[in-house]
Structures are given as C-alpha cells and as structure tokens.
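A single protein chain has been omitted; all remaining protein chains appear in their positions.
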Amino acid sequence: MNNLDAIRRQALLNWDTLAQPKDTPVIYLGSASCGRAAGALNVYEAIQETLDEYQLKARVIQVGCIGPCYLEPLMDITLPGSPRVSYANVTPEKARKIVVSSLVNGDILPKLAAGHFGSEEFTAKTGIPRFFDLPMLKPQVRVILKNCGLIDPEDIDHYLAQGGYTGFQKALQADPQSVICELKVSGLRGRGGAGFPAYKKWELCLAAAAEMKYVVCNADEGDPGAFMNRALIESDPHAVLEGMLIGGYTTGASQGIIYVRAEYPLAVARLKKAIQQMHAYGLLGEDIQGSGFNFDIQIREGAGAFVCGEETALIASLEGERGMPRPRPPYPADHGLNGFPTLINNTETFGTVPSILRNGGKWFQQFGIPGNTGTKTFSLVGKVRNTGLIEVPLGMTLKQIVFDIGGGTQRPFKAIQTGGPLGGCLSASQMDTAITYESMRDQGSIMGSGGLIVMDESTCIVDMARYFIGFAEKESCGNCTPCRIGTRILMDTLEKIVRGEGEARDLDTMRRTAMTMTQASLCGLGQAASNPTSSGMRYFLAEFEAHIHDKYCQAAVCTDLFEYKILAEKCSGCGLCVSVCSVNAIEGERKKIHHLDGSRCIKCHSCVKVCARHAIIGIPNSTRAAEWDFCEVLS
Amino acid sequence: MDDSLTADRTTDSATFEGFSGRPDELLSLLQYCQNQKGFISQENVREIACFLKVSEARVFGVASFYAQFRFLKPGDHQIRVCMGTACHVQEGDQLSHETQSLLGVGLGETTPDGRFDYQEVACLGCCAQASVVEIDGKIYGKMTREKLRKLLEAYEQP
Partner (left out) sequence: MSVTISIDQRPLTVDKGMTILEAARQNGIYIPTLCDYPGLASHGSCRMCIVEIQGRHTTPTACTTPVEEGMVVNTNSPKVKALRADVLQMLLSEHPSSCLFCPEKNHCDDCMVTLRKACVTTGCRSCPKDEQCDLQDMVNRLGIPQGNFPVRYRMLPVEKNDPFIDRDNNLCILCGRCIRICESLHFSNTLTYTQRGTYSLVGTAFNRTLLEAGCSFCGACVEACPTGALTEKTRKWDGKPEKFTVSTCPLCSIGCQINLLTKNDRVIGSLPDHRSKTNVLCVKGRFGITELVNHPTRLKQPQKFSGQHWIGISWNVMIQIAADKLTACAPKKFEMVISANCSNEDLFVADKFVREVMKSDRIRSSARNSGGILGAPGKSFPLSILQEASTILCLGLDGDYAHSVVEVEIHRAKDKGAKVISIDPYAARINRFADVWLQPIPGKETDLVVTLAEITQGTSTIYPGQIEMDRVSQAARLLHKSNSTVIIIGPSFLSSPENTQLIETVERLANQFSARIIALPEQGNLVGSLLQGISPHKDGSSAENLDVLYLIGEAIPASMPGQTAILYQNIYPPAADVKADLILPITAFTEEQGTYTDYSGCVREIHPAAPPPGEALHSWEILCRIARKMGARGFEYARVEEIQADMRTDPPPFVRPVPAVDRKQYQDNPLTPKASEHSYMGFPLTRWVEGLRMLYPGETE
C-alpha cells in the first residue's frame, strides 16, 4: 500500500510538471484509431520532422480520443507559462506551421486554435474559448471520459496522478459487501445495453460458491456505429482494468479476461502495455498490495462475430466453441466460463466502477435521474455536424443531444437510430424522449451500447431497415429457427420491396415474422433484430407504403425506385454536375439549364453532392413505372 | 538389420509453442495460424485437431463460424471496406461497389494476379470518420470514390 501511495505522489509531481512545464514545451496528439483514420500519424511525422529540422526541444505525447472526432486530428501544445491549447483538423502542413510559430516565435496563433484548457482569464486574453465550453462539449458531463484525450494511455503514472487506483485501494480496505453496497447506492446499470443493475450481478457472483471464479470484460463492441468502448480502452485503459480488479476482489475471482474484438488492434496493444505496467507496480499477480488477493488479467481476441457480444455466446467463444448463445438459466454469475461463476460486464460498466468507489455511490447519483442514475457515453455519428464520442447524464433528451451537442443536421433532420443494429429508428416526433432504458424500450428501440446514428432526408428508412436486417442475417448464429429463418424472410421481403416488387401483404408478413422473432428467439439478437424494421414501419409507415404501392423512394436511395431530375428553376448552369458525372449523363452549357438523361444515370449521387443549390432531386421512376403497372395487372 | 519395432510416424502431432493443449485454446490457436500465413489451411486444421485431441470437424466447425478466419490464400494486399451504419449512411455501399469494379473481384475474392483481396467488415469503430477503408491494417477515413481510386493506384505501383 505504501508503495503505491509513494508512486502516486511521485506521479503527481511529474504530472504537475507536464501540466505546467518549466522550460520544455509539451505537444499532445490525439492518436486513437479515429484520430489515425483522420491522418494523425502523418501529423506525428510532421511534428517530429519539424522538431528535428528546427532543433527544437519538446515532449511529444500521443493521447487518446477526447471526444469531438469531427475536429480530428487534434494537436495540443502547452508552452511554459501558458495553458494547454488545442488545434483542430490539423494537417501536416498546419502542424508544422503551428509548431514553428509557437515554439520558435512564441506565437500560439490564437486564430487557428479551437480551444484551451486554462482559466477564463486566458479566454479573455486570447479570445480562444475554453475547450470544454465548446457547444459540443458544454452540456456533457465527463465521468468515464475524464482522462480521455488528456493523459498518455501508455503511461500508468498519468492515470495514478488523476487518482487512478484509489478506488481499488478503498475497496481493499473495505469488505466485498460494502463495495456492493456502494454500487447499489450509485444505481449503476449495465452499460452494455440491457441495463441490469450492476450490483445485483456482483452480488450473485459473490454468493456463488466455487473453487474459482472469473471476471470477464465484454469489449466485443460489435455494434456498427458504436466505438465508445474502443475509444475508452485506447484512451484510458487503466479505468477499465481497475474496474475489473475491483470486480475480482469483490466477487472473489482470481482470473480476469478482457475479450476484445479483433478489429481493434490498437486497443489490444494498449491493453497489453497497461497490464504489463500493472504487474510492474504490483497491481496484478499474487498477494496484490499485501492483501492476499491474487488476480491476473488475460487478453483474448474475438474473431469477427457480433453475436459474441451476447454474454453466453462470449463465454462459449472463450471455451473454444462456436459463439452460439445458451439458454439462461443458468446465468453466468452462477455457472459461466468452464462452469465456474463468472462476473461478466461491459467495458463501460467496469470503466465507471473506479470513480464510483473513489467518490462514493451517492456522488454518482447526482447525475442522471432516479432509476437511471449517472452518465453514459454515446457515439454520435451520421449526418450530424458535430460527430464524435460524447458523455451525458441519463435523462437528457434526444433533441438536446442531436441539436445542442451535435449541432443539428445540415439537411432537414429525419430520424435517429439508437442502440445499434438491434435498436429502432425514431422520428422527429420522438425527439423529446429522454434517454433512459425504459423510455427507449417503450419507443420501440433500445439504449443498447450507445450508438446514435443521425439521419437526414437523404436517408431512406426502408433502405436502413434492409441494411440492418442484412447485418442481423449475417451475424445470426443460426441455431434457433425464428432468428435464422426470420432474418432471411425479412431480408427477402425488404429486398423485394427495394427492387420495386413489393406487395400489399409484405407489411403483414414482416409484422408476423417480427412478432415471432421477438417472442420465440433464444437470445437477444433474435429478439431484437426486427426492431429497425418494426420501428421503421411504426414511425415511417408512409415511406414503406410509398415503396410498396407507388414504387417510389423519396430519399432517392433505392436505385430502382427513383430517377434524378434537374429542377430548371433551381439550376444555375454552373457545370459542376457535368464535370463529376462519370457516365456523361448530364449535359448542359454554362449558364444554361442542365439536363439529366435518366437512362444513362447510374445513381452514384456524385452530382447531388456537388450541387450547392440542391437542384437535383429524385422523382418517381417513369421508365420502370409502366413495367410495374403491367405486373400489377397480371397479378 | 532393421531393429526397429515401431513405425516412423509422419503423422506425429504438431506442437504449438506457448499453448498447453486445452480445448479452450482453440480460438487462440486458429488466430495464431491465421496470423502466420493469412489463412487457415487444411494442414492447420489437422494439426490443431491432433494437438487438442479433438476431431477436425470440431475445429472446422468453430473456424467457419467466425468471420475473421479464411480458408483461401489472401492477396498481397487486403482491402477491407467498412460496412458499419455510419459508413453506410455516408454511402459506404458506393465505396464497396467501386472497389469491386476497380479490382474486378467480388466479396471475399482475390484478384487473379494475387495482388489484392477484397473483404467487407462489419465495423472498424471509426464511425466519426465515415466512410472508412482499411488497407493492410492502415485506416483511411472520409473516403470518397475519387480518393479510393487514387489510393489503389498508389498500391498498384510496385
């Protein structure tokens, strides 16, 4: 114990030096996977080259994801005597310019800065807003994401300096029952999507008697459109690992396993390093901190199966079997991995536990609303202006999230998909819904792991339903009849509709299939796979009917159900669409109204994207309409 | 004179370093083999089955369940287009069609010269950078069809 406290004291001192450098400036670069996708590694090279070229001395630290991914790549600089200043959408050239200006000339180029992490005075002095006052960040409450983007995820000392592992130390001094009590008071519900009270699982697992127990962290974030777990692990891995450690101690487990999907190699690398560092500091292994508690954490990678996010399928996967969910009871807390009691929780759940232990359960209650306490991370992506990773108290409305935090959509808002591929599409009239586990279910969706996909009028709900069911069909394990065949029936029907072969009875077929799947499937995947389709039919019935009866896709997505037309009254004759059309389907001279030949058009949308006047719209498909009329006569 | 009593067994079971032969190591063993050559061969399946003392059907049944494992030799460069929701909304479908037509291959196929193989992946987790394409492990965000064409040209050059 003394050992860790001493280390922490030193770490705090070092952190202070970093936050307020005396002579060596510090450069931070957001290089989690999203940052890298935006080109952060090129920026890193540019920074190093610049430092070499100008013989500049600076510490360069790669940090994780701070949240607003639409601003990536993000580069921060702390000059001695100044707070940390953040620059957004940094290209290699821009980085070079900023580094040279700041480090050589002392000019931090306030006009290029996005935000800073200092005090109000600095804002007054420079005009740069505080980073956390930016519209996207201001309404957020950062509990789990507290360290993300600010610390070096590969340095355990940074974590310690932020109070890391004090939660664990407190747990060691208390007894397991008190830990569980603290969790109960906090009201933490499983953040993987089901919302089961966390303390109950921990209690069940503690009560189960066995010669060994496991703690498993579900980091198999399979929801397309969700990356909260990835960001957390890449930015602050110790938060998750400390949560697992506390879980192990409380339930009496001796082996922890973190199951990460294979598509997250950076997360795996960061975890490996973090675990090594825990060993070095005596936080893993035998007789941890002299408490008599033995625990080790192993990393296991998933192999590309969304269904392995379901806890019993995950356990099957760990046992070396096909990832097919098993009926419950028995529950994993009683009879899990290899038959032993297993505490299995989502990454974010474990990531939240340390702060609850550190600050107390009551502290957590102050966020959110009764029954849905605390905060949750969400990935806000799609057609919204400010995309990224956010953290808000539960109970905030969808409207606040999309419009206040997300900055709204450029084109008119149409729908929001919540909860991942097993969640529903909600329309504008549901935007006043507060995000809670119950309300999401009532609206025909789910909270899920936190994906929020924003769609505008250029998204077709029928196409989205088809996309999601296609996903479910591919990811279904195939074991039980309703899911295996039901997803296929829904897929066949939606494909038919999207091709223009929809029939009146298709809606009923889909409703019946959805009902059977929801009621009779073995696991959550089958039970919820029809949600996008069902909610789509519930809130956007007119769109489905237009596809079926009128053979028309208003959003101009389903290629067989529309054709493009240039509106004469809006066309300015700028010629942009002519130049991007790869099949020469548009003709027109400058300043003259352009014409689009529907028979050559391949519906690639390139022209729509460049037209500043929104002059190109989708209209019902005249060439195929006659064909369908004929078919209707026959049928 | 041949004194030997026992046959020289070419079917001796393989050993895998770092593994102890427990059945729950199956997935890790498959990942190990796939990391060596980029795919799982019939020989691998036989070796793993011998090592774990389970049947080849069991090994194959597990391997064929997971999308990560492939049984055919991959191309020199692996192209993966993300088919996640955010990418789909940002016209990931277009990218998928474009790749297939540029390379002349379908999903899961390798170009005849063995240079590229094309796969789709459910989600790479970089949703705010949609649409995303991964080539040989390197992630490219905010991809458009033009950008993709240029990128592939860069890889085409030896």
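Going by the order they are written in, the chains are A and B; count residues from 1 in each one.
Note that contacts are C-beta pairs under 8 Å (C-beta built on N, C-alpha and C of every residue); 3 or more make two chains touch, one makes a residue touch a chain.
Everything numeric here is computed off the predicted structure, so don't read it as measured data.
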item	value
Contacting the left-out chain in the complete assembly, out of A:C460, A:L522 or A:C607	A:L522
Contact with the hidden chain (one of A:H158, A:R261, A:R300 or A:R322)	A:R322
Contact footprint on chain A, counting only the chain that is left out	305, 307, 322, 327, 329, 473-482, 484-489, 492-493, 509, 512-513, 515-516, 518-522, 527
Interface residues of chain B (partner: the chain not displayed)	1-9, 11, 42, 45, 50, 53-61, 64-65, 71
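Basically, only the chains that are shown with their structure count from here on.
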item	value
Rounded Å distance, chain A centre to chain B centre (Cα mean)	25
Residue ranges of chain A in contact with chain B within the complex	33-34, 36-39, 69-70, 72, 221-227, 230, 262-265, 300-306, 317-324, 338, 379, 381-383, 387-389, 417, 420-421, 451, 453, 455, 459, 464, 467-468, 471, 474-475, 477, 604-606
Residues on chain B engaged by chain A in the complex (per definition of touch)	22-28, 30-31, 61-62, 65-69, 82-91, 94, 121-130, 132, 137, 139-142, 145
